[in-house]
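In this view, the complex is presented without one of its protein chains, the others remaining in place.
In order of appearance the chains are A, B, C and D, and numbering begins at 1 in each one.
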Amino acid sequence: METQIDTRHSASKSLNKSKENTPWRIAFRKFKRNRMAVLGVWVLLIIVMIGIFAPYLTPHDPEYADLLNTNGKPDKVHWLGTDSSGRDIFARLLYGSRISLIIGFSAMLFTIVIGTILGSVAGYYGGKIDNIIMRLADIQLNFPFLLLVMTVVAILKEINILIFVSVMAFVSWPGITRIIRATFLSLREQEFILSARSIGGSDFRIIFRHMLPNAMGPIIVNATLFMAGMIISESALSFIGFGVPQPTPTWGNMLTEALSLRVLQYEPWAWIPPGIMIVITVLAINFIGDGLRDALDPRMRKS
Amino acid sequence: MYKYILRRILIMIPMLVLISIIVFTFSKLAPGDPFTGEFDPRITKDILDKKRAMFNLYDPPYKQYLSWLKNVLQGNFGVSMRFGFPVSDLLAERIPNTLFLAITSLIITLIVSIPIGIISARRPYSLIDYSATTFGFLGLATPNFYAGLIAIYLFSIQFGWLPAQGTITAGADYTGLALFWDKFKHVIMPASTLGLAQTAGYMRYMRSEMMEVMGKDFIRTARSKGMPERVILYKHTLRNALIPIITLLGFEFGALVAGAVITENVFSWPGVGTLFLNAVINRDYPIIMAINLIIATMVLVGNLLADIFYVIVDPRIRYD
Amino acid sequence: MQTEPLLIIRDLKTYFYTDGKEVKAVDGVNFQIYKGETVALVGESGSGKSVTSMSILRLIPDPPGKIVNGEIIFNKLDLLKLSESDINEIRGNEISMIFQEPMTSLNPVFTIGEQIMEGLRHHHNLDKANARKKAIRLLQLVGFPRAEDIIDEYPHQLSGGMRQRAMIAMAMSLEPKLLIADEPTTALDVTIQAQILELMRDVKEKFNTSILLITHDLGVVAEMADRVLVMYGGQIVEEGDVYTIFESPNHPYTKGLLSSIPSLNDDKDRLESIEGTVPAAHEFPKGCRFAPRCGEKKLSICEEKLPQLQEIGNGHKVRCFLYERVEA
Amino acid sequence: SSTTTDEPTQPDQTNEGTTNDEGNKEEATGPVEGGTVSFAMFSAPGGIFNPLLYEDAYEWNVIGFVFEALLEQLPDLSYGPSLAESWEFSEDKRSITFKLRKGVKWHDGEEFTADDVVYTYTVLAHPDYTGTRSYIVEPFVGFEEFNSGETDTFKGVEKIDDYTVVFHLKEAAPNALDNINFPIAPEHVYGKYEVKDLVNAPETKASPIGTGPFKLDKIVTNESYELVRFDDYWNGKPYLDKIIWKVINQDVAPGLLKSGQLDVMADLNPSDVDLVKNIEGVKIWETPDFGYQYMGFKFGKLEEDGSITPFDKVYNDKKLRQAMAYAINRQGIVDGLLKGHGTVMNAPIPPVSWAAASPDQLNTYPYDPEKAKQLLDEAGYKDIDGDGFREDPNGNKFEITLDYPTGNKVREKSAPIIQQNLKEVGINIKLNAPRDVGSHYDAVGNDEVELFLAGWGLTTDPDPSGIWKSTDTWNFPRWVNEESDRLIQEGLSLKAFDMDYRKDVYVKWQQLVNDELPYIFLYSQNSITAYSDRIQNVKPDAFGITRDIHKWWVKQ
């Protein structure tokens, strides 16, 4: 009921500020009001910047091993000391943000693309296609993520970031597909979709012009949360030896490289920074996701 | 209902077969076999070949699969190529441990997340809510192997409160209550770290679910009848809020077992997770197959149980 | 015929605070309800009917809502001053409510019986068996021939009309003195609506309950009400007995409303209509809230000042400068 | 002969070691009975606690105190009596007569006799034998006949009387004792079972019966293994009540050592040594190891018929290989990654062996990038296009791929360092992502790689056959060198029963390999054990600290 009431303020009043009232802008305004989410955006932005400008922020090569100085303590040259191969931890931290974000982002993007395509086809057409896609998803869901990645990575002859990311996407599409399918299923019953069909709109038009823009909310929200999850997953995979191999720095493999009670106790500079970076980034992304959820969720439009 | 359950169980069979085919294909695609890494030069190629032949590794893959399938249908998971023992024996040793860990973890998750979720839903934006949210996000953001290590460092080595490794105190010969207490002390740390992300997730989920239900018309109805807040919260709201949580639980099992790979590693917990990790590395496909099959079955059964629980808490759902 | 009001509402103001806006959902409402009478509260969507009714039992969700002013005197008690547990004694017991959406107003996970018995057991301390007996009697009363079965069924197993009857049984279970019915039939079909209205009349007679009936259907009002309150923009704009309101309405809004309903009986070619739309509760005009839509007779003062609700004779009150006897 | 390093092997090596606390101060009170000592292992044993069938080193951890062999290898690598009191080679060195010790009791009270010895070696040769140790008896007379089922008895082991057994070998071998010494299993226990069913026998999975100082008592599968003392041990009743092996995460173990939940931990991580050293009440014993790590070159492909098809690769040029050896900072790897707990290797026999060539007999290829560059220049590898990488003598770009496995952390870390070192002298190495051990050795074994990292763990005898003869399956580089083959052969000749002669042969052979460099030898990591000073009477040696464990006792 309230939805009606809220929107009842007369159209004429908002005429002059029409450009500010696109649904996206409204969501944006709502998002801006969520302080934690905005903080999240800033934090993420800074981390992205760090990744981009890493070469200017440190003179060290993150992959250069200085065997004369392994497990070095922080000093003027190596601000966060060196790791067990004598590589500068600070440099690895900076460059690591690149790789970790790239992994998180591209795994998310891959998955979202696969999930959106499959989910929208399943949700829009329903019937047999839907059945096949969903059965596949069920089967895939029955393999726990880690186990599947382990199995697939073991098969592959070579792992690079692209392949790594594809594997992650390959094993995580069902979750997103389900969500998008569900969104499409409920959208399909909306009157404006019927309306688009009744004017003779093609399937393509209906999917891309009408359904997708309205499904963007759940897609974006899930995308952000998924990205956070992927960053964590990468570190978990590193832990069991299936992650991105050294010397490429990622926060995940930095963390696992520093995995022992000795490091935990006596070399905090080796694990706290990557740990904190993971936590901060995941937190930031989660807050952004939360903010987006509130901003994009039509149910929250009431207030 | 019984017919429904029966049907669901029957439908699992083709699913499991399909899953087993996929897993089999995967494990056959992987280069090497259990004997590749074993190249004690004194063990001549002939000895290895004899062993390979013993496990039919020279048969065409489809034949290997079919004979595997035939054996499984007769309840025989084969023999581990690595250990030489029947896979079922190996699993029988380990499954109870993993189940114990997973179930404890689930219980801890629920015990922690549901009340906190309720409290933060009741007083949104209060101090408790904010602390819970912060903890929740931290839990989501901390890789659980690290959480495990930090826990060991703190609770076992610094304070000496809890044992760091294994399921029971070696050589202690506890019985009865003391045994139970000992086991409990051993499981608490791995179970909490295993469930860390889940706990955090459930807490957030519970909170939003509770808040959502609190906004429902029927809560207003209950209020209008003059029901005290306690009844409204724990009877009317909670029962409805639990319904979606139960669906999640159904999916949780597989995730827990997968997560166990890592936790078991950190805590030297003798469960299927570590067995699986080693089996993957060693290409011990009878074990890989069996564990995948069991996990798939657990997930399917978990889903089925979730559906059954669903019926219990949500009378709107009926299967017949 | 009336002696003493059962419920008196004085200058009730309930505001909502969302997005930094102050929404004056109910803005200075006064009225009384006497024993045994049916008062209809009419008005369009968003005019504040539900908020008024929920304010009575303090069911306004806080935040975002707040009753910022007023008195609600029920049986000499100011409900707004009661403690949470005292108001719970009133709720359901003395005043009960039924809501518009029978589909969502019942808890889907409890049986009809559990939901009826819950109130009985809590307020009257009945044991399980007695509560059950009473619940079955109530269900029979609202026209369930198979009450013994219905009591153990879940809401989703009933149709809309049946659920609404169950709601009525629940509301009447403690024999309240006042029943607030917020659009009880809006979601129902006409033939089912007829059943429910019939039932409400029966029940009222049996228990001599007063009813506050909220609706926007003037047909229902004509059929059920003794007295009518017309709301617009969070305020009551006209009050009078049912004949006065239908036969000689004074407020331009009431007039417009009456003439814009197509009737089964006359055959106008065009309907009269009120131009414009209902104003949003957070941007009321400065003057009379109906002024922007008011037709020909609008005075200049209408846009400047808010008119007061004035009695213009025999319980007939209007909020309009056209009828203001004393210039302020 | 040798075993892989990718599984820890039972330590059988020698040489001087070091402790951080020289000499055990005997307590004035003298030994007391009782007490428990707990040992850590980092992976669970597979669960075959049968000396005939066990597969992994973790299983041996548990049953190493339960079973004994005929002979015991002494700290100086020679053999001394154990279950056999004495032994004697025949003239032609093809028969060995063992006189068995009398009065030795199995854990179940039965007497140990020659039947047990015959049984043990017969099972290994049996056609139905499911284990992998038939190589032990392959050199015995009559193995083929028995193993193929032609004969019913195994002629290789002959019981003369209850306490005398003769082994008959097909050929004389200077390392015969090393090859055939093997833990003895009781016939009266395992003889009940068909050979093919042994693996599932209850005495295989639990409660093994041996002659050793401790009995396996309680198993919490994959978690802890409890041994209790055997009162009738022939060598004297042990002092300790119990020994418990616990499965513990390697990263966590040093912490438990500190908190007293653990007494002995072998294979301490080199980077943890400093930490553990500082723990009060913990001693460290460090000794060089026989295993070593190397970077191999693939020179050809082993065909089905056993012939080798050579590859045409840039690194066929010996100069290039030598330049690479100079370019890799191997000492740096030892110092940086192993924190100095290891030695740089230059030849395939570790310095700890009696057969090792001394450094002055070998080219030590010290880290010398300039020398490397000079060699490369000489050989015609020059950077023509100025991209920082050298082109081959024909002016073509060259890039060599390096494959390495996961599992061994130090080795994993060394790969990028090698790449970096070689880059500094202009050699372009493409680093493939590490693969798990199975995949890696599959590729290496199938000759699908160019450069590869791998490692060997060796037994104490220096005989390199098995991995170094041209036709050996495990000759991973597919390196074919007649001189090498000849020398290896020579090392096992009758003449080689003379230790000095044998050493000479092996030094020559090492010099050959050291010059040819089919591998670039990297390093040998020390094996480091940490143990609580609560334990008294510990006698550390090249094999670790557990010799004469029955004499250990703990302060209460």
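Before moving on, here are some points about what is shown:
The working rule: a residue touches a chain if its C-beta (ideal position, glycine included) is under 8 Å from a C-beta of that chain, and two chains touch if they have at least 3 such contacts.
Going forward, contacts and distances are computed from a predicted model.
Hidden from the displayed complex is a chain whose UniProt protein name, among "Multisubunit sodium/proton antiporter, MrpG subunit", "ABC transporter domain-containing protein", "Hydrogenase maturation factor HypC" or "Nitrogen-fixing NifU domain protein", is "ABC transporter domain-containing protein". In the complete complex, the residue from C:89, C:175, C:223 or C:303 that touches the missing chain is C:223. Of the options A:77, A:196 or A:272, the residue whose C-beta touches the omitted chain is A:196.
Residues of subunit C that touch the chain left out of view are 44-45, 159-162, 189-195, 197-198, 216-223, 225, 242-243, 246, 253, 256-258, 260-265, 268, 270-275, 277-278.
One chain is missing from the display, and on subunit A it is touched by residues 3-4, 7-12, 14-15, 18-19, 21-23, 26, 131, 190-192, 194-202, 205, 209-210, 213-214, 298, 301.
Convention: only the chains that are shown with their structure count from here on.
Distance from the subunit A centre to the subunit B centre is 24 Å, each centre being the mean of its Cα atoms. Chain centres here are Cα means. That of subunit A falls 47 Å from that of subunit D. Mean C-alpha position of subunit C lies 90 Å from that of subunit D. Residues of subunit D found to touch two or more other chains are 251-252, 255, 436, 438-439, 443.
For subunit B, the set of residues that touch two or more other chains comprises 30-31, 149, 152-153, 157, 265, 280-281. The residues of subunit C lying in touch with subunit B in their complex are 54, 57, 59, 61, 84-85, 87-93, 96-97, 99, 101, 104-111, 118-119, 122-123, 154, 156, 167, 170. Considering their complex, residues 15, 18-19, 22-23, 26-27, 29-31, 137-138, 140-146, 149-150, 152-153, 157, 197, 251, 254-255, 257-259, 261-262, 265, 276-277, 280-281, 288, 292, 295-296, 299-300 of subunit B touch subunit A. Those residues of subunit D lying in contact with subunit A across their complex are 250-252, 254-255, 269, 271-272, 275, 329, 332-333, 335-337, 339, 406-407, 412-413, 415-417, 420, 432-436, 438-439, 443.
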